[in-house]
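Here the complex is missing one protein chain, while the rest keep their positions.
Showing subunit A:
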Amino acid sequence: MTEILAQTPPILHGPSDKERKYDRQLRLWAASGQAALESANILLINSGPGTAGIETLKNLVLPGIGKFTIADNAAVQEVDLGVNFFLDESSLGKSRAQCCTELLLELNPEVNGSWNSTDTASLQRLLDVPEGFTMIMYNLPLQPEMLQVIETYGRQHGTPLVAIHSVGFYSYFRIALPGTFPIVDTHPDETATTDLRLLSPWPELSEFSSEMTKDIEYLDHHEHGHIPMVVILLHYLNIWKEEHNGAYPTAYSEKTAFRELVSKAMRRDNPEGGEENFEEAVAAVMKHVVAPSLPSSLKQVFEYEHKDEQQSKSSFWIIAEALKEFYAEHQRLPVAGGLLDMKAQSNVYIQLQNIYKEKARQDANDVFSRAQKISGDVDIDQAEVEQFCTNARFIKLINTTGEEPPSMGQIIERELGNDEIAAIAGPEMPMSLIPIYLALGASSSTSAASADDIIAAVLEKAPALRNNERLTQVAQELSRAAGGELHNISAVIGGMVAQEIIKIITKQYIPIDNTCIFDGIESRCQVLRL
């Protein structure tokens, strides 16, 4: 039962300089995420005041992105110094791309950067470099022909694109991923990950539990007060079953009654007047006495229909197929393997932890051998399968292709409908930010426009917004900025874009799907799939 500790001999020297420098972020995305960042190559195609993109790069250079390139044909003017921090007096008249690149590189000696004074022709040449780009972001407004070059490149090379637009107090960014984007390492909240299988215990777990509780009445106070709550629950679930024709408590009222049963079993005649482990058991009933179910996000993975033959041969989809087979046969998901902390004697807890780990390993091996059969000549990594099984309940698909996305007209109608409800519901329910997106979009090729021009351009695409007060207000607010950026708003959006780029590059956490609108007057965001 005891596990041989899989610990490497202790490393006596402390962490390296690099580990120390990146310590606070390695705790979020680990060495694997860091390695992905360090091999990424990001291109920024800048235009207009162009601060949001530079702020984004700052937030990528600091955590150690591999390489960045700035393409921008502007020369630094006085007005840039009032909005862009990565320029100074000595930059005036020089290439803005060059000056920003140089000052950004000061932030982290481990990062490479280059620049390019771009027009449409040289952009094409820049894009044709053999190593390619991990992601490309571009600042709006941009000349339509350049936009076309970028979009064509993104489509042909499967490169994720990020469009950023920041004017006055308003801003949005939109991510275009090349296809369905699956994430395994979604980092769910720790409290959500516990998977105790109390209603479907396997023989080893049941045996361990009944062995511990067979003389539960006669245990002394110390022993009784240290039975792990998992064992307590398994024991009283058996008692419940005996009293209820073999059925588990599933309805809310049954669970309440079961909780009462556990609570009554707590000893109160001991010196403490109660037992912590029983309190933990009582508190765990509602959350952990649950029948296993298939989360909708995983169901989506199982039911996914491939449009692209090549895609189905990626390791993700092979393991997903293996997991689907596993589920079809066992009618349950693999055991995740983790065990939350609970009051228990050390050795008892470790034994219990190993029972969960061992089951998780068996299940992962089962999935692994299925995956190998499916894969043919594709190499499947066992560690990847293990991670897949551990996180199975939290796997997520972003930018799912295949389903027909709603049209802009339908989205606007839905948002206007929500606004009608919001108007009645009061401040608790915020109004849609889609007018901001549309108004910014109406000025995506020209910097300054009058409110009337903006409204007219929006109505052309979205006639449903005719006489919409909120659109009028947003258009006036937007035109007031005359295409100028406010540093703070561009810094907010630059932080958000950097977070999203990090999530996409590291394939950790869950990126937006696919547009985030920020209202700097009300200080809030809305994410929409557009």
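One rule holds in what follows: a residue touches a chain if its C-beta (ideal position, glycine included) is under 8 Å from a C-beta of that chain, and two chains touch if they have at least 3 such contacts; residues count from 1.
Throughout what follows, contacts and distances are computed from a predicted model.
Protein name for the hidden chain, per its UniProt entry and selected from "Large ribosomal subunit protein uL14m", "NEDD8-activating enzyme E1 catalytic subunit", "Elongin-C" or "P53 and DNA damage-regulated protein 1": "NEDD8-activating enzyme E1 catalytic subunit". Within the complete assembly, A:Ile350 is the residue of A:Leu199, A:Leu261, A:Ile350 or A:Met408 that touches the hidden chain. Even with one chain removed from view, subunit A keeps its contact list with that chain: residues 2-3, 5-7, 10-12, 14-15, 17, 19-28, 49, 55, 58-59, 62-64, 77-79, 81-83, 85, 88-89, 106-109, 168-169, 186-187, 189, 226, 341-347, 349-350, 427-428, 430, 472-473, 476-477, 480-482, 484-489, 491-492, 494-496, 498-500, 502-503, 509-513, 516, 520-525, 527.
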